[in-house]
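Here the structure comes first, spelled out in structure tokens, and everything after it is commentary.
Subset of chains shown; positions unchanged.
Going by the order they are written in, the chains are A and B; count residues from 1 in each one.
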Amino acid sequence: MSNSIGKMFTVTTFGSSHGKAIGAIIDGCPAGLCLSEEDIQIELNERKPSNSELSTSRNESDKVHIVSGVFNGKTDGTPILGIVFNKDVDSSAYTNLKDNPRPGHGDFCWISKYDIYDYRGGGRGSGRNTIGHVIGGAVAKKILNAIGIEVISHVTQIKDIKSKPMSLKLIKKYSRKNTIRCSDLEAAKRMEKKILQLKKKGDSVGGIVETIILGLPVGLGEPVFNKLDAELTHALMNIGSVKGVEIGSGFKSAELTGIEMNDEYFLDEENNIKTKTNNSGGILGGMSNGMPIIMRMSVKPTPSISIPQKTVNLTKMEETEIIINGRHDPCICPRIVPVAESAVAIVLVDHLIRSGLINPCKI
Amino acid sequence: MSNSIGKMFTVTTFGSSHGKAIGAIIDGCPAGLCLSEEDIQIELNERKPSNSELSTSRNESDKVHIVSGVFNGKTDGTPILGIVFNKDVDSSAYTNLKDNPRPGHGDFCWISKYDIYDYRGGGRGSGRNTIGHVIGGAVAKKILNAIGIEVISHVTQIKDIKSKPMSLKLIKKYSRKNTIRCSDLEAAKRMEKKILQLKKKGDSVGGIVETIILGLPVGLGEPVFNKLDAELTHALMNIGSVKGVEIGSGFKSAELTGIEMNDEYFLDEENNIKTKTNNSGGILGGMSNGMPIIMRMSVKPTPSISIPQKTVNLTKMEETEIIINGRHDPCICPRIVPVAESAVAIVLVDHLIRSGLINPCKI
């Protein structure tokens, strides 16, 4: 099993939901970046349960410690270890799950593959492991911010409730303003209501998260096997519960004709080459074309629900029923928002270094 | 730029549309696999233009030569070089494109990134470069076949014409029976008509291709950053014109609740653990769960159309209009079918070796 992503800017994560700690090593960060624990903590706080009914009741401060890689407030080019110790561990709800794989979870695959499986809280397969992504992403975002690149994610749909079309400016302004992380504040209220309704029934619900990248130079990405869209999609699909990713006009492209799909070029008032439309979602031939990059991912409903479900007991090899207790989010979309930003930020920094647009040694 | 894919089973492709040759090196193929040029040729023939009105009129035999890696009819563990020499090269249609990037193509990104760009026929950005994918895929498929794993792709939609729901058995039976590569033979006829209508107008059209994997063992894939769905999606997004990939219930998952989405487990008549439904598309927690893997990708309309389009002349830095001649497929979906199979097969073999399910040295 490999737990690393990135070729030149490499993030390796470790830890499990109910183990001692969770975290990440960032290797390949250039020296000279101002970095404090607070920088990472801000991002981790965005990932934390929201203390509302919308979220798991597990109560973790998720306090990060930077153990290495920072000297006198700046990165020094050596590996950055960020670690969060688990505090509020309650494994009691999981003992009945030991031999009974939960539908929609990876339990059955883990056990089949490794024989040994830390089933407590989903072990390393838990959503809690995205703490590592976010630690890596926090460092990547600091680098991106320094060169004017922004990554913004927001929820655009929960079940059949969709946010209205909004300008990038308004999306940026409102995307972190509510617990749903939906920039359309009115839709957000209806989404919240829908989630709580389903939660009451012991059920959960899915949705759609959109990720936007602004400020990218032209030509990021490699044109054959490391296309920017392919690597971004890879990063987003790596997030648990994501079942599909599209870019630009995405699945709608299938129904368009060439003249409808193609984005014609023009010169803007600053004499930059831009496209009139952005059906491509900012990537052509695997490389950024200078337009905003717009991706959407579909997120399945949280598989942990308290409605009884059929499963198979692996020891007895007989069919049985399972009821999942434990503490779970009825909808994972809001908490995927910072994780998606992190995943994307890591890919971008890696590509920027690989393209010679960020110096690999010192900023 | 890196032109390789795979960690243990590595395919590196080279060449351009109007250069001397195109091909691939397969490095990491175990010794002892029977392999002939014919094995690769069969797959390349599936990728070739169809000699019908549906396809480019470029007439290439695409004859492959195995230059290394095979000794007495078997692979010997050393790198396999497969090469196809370009024959029917006609660069005349491309000179006007030199400074005028084509909408929907990567031209502008290539020139911005590398300054030098072999614009003839799209250079290395051409769809013709998937010859390298298919050479690599042909070797991968031979390995998969030897252990009972099948990869099947077919077209399920062109514009708004959709194939009817069909059993896996029938899909397998009919998927390569027509030039559209649609298993629903009746829908295929309507698709063909639609494509030719649009072609007559100088336009093109998109569609959807589905890829199915059968016979995979449980536990393929790595649970954090190299999830099987993420790596498969990466491979499919690397194919030019693909704008979205989904697995299982994909984008529909966003509208489902947990009890609708989760696939409950049961024991089949051979006492194997299976799921009743397959909303997950055969992958949970980044690992295969023993069910068929089902992915769909949206394919945009061919960007090369003969309708006049606006662009910007890069030398003069002024807006201009472009008419694209050359020889192009009005719909790329049928020819993506074998490329998607190849891309997927390469990922699978790489993962099977990385998981210890195929011996890396000898079969």
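Note that in this section contacts are C-beta pairs under 8 Å (C-beta built on N, C-alpha and C of every residue); 3 or more make two chains touch, one makes a residue touch a chain.
Nothing here was measured: the structure is a model prediction, and the numbers come from that model.
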2 chains shown - copies of the sequence in the complete complex: 4
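One rule holds in what follows: only the chains that are shown with their structure count from here on.
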Chain A onto chain B, rotation angle from CA fit, given as a multiple of 5 degrees: 180
Where chain A and chain B are represented by their mean Cα positions, the distance between them in whole Å: 27
List of chain A residues in touch with chain B within their complex: 1-5, 13, 101, 103-110, 112-113, 124-125, 129, 157, 159-160, 198, 203-208, 218-219, 221-227, 229-231, 233-235, 237-238, 240, 243-267, 271, 273, 275-276, 279-281, 284-289, 298-305, 307, 309-312, 314, 317-319, 355
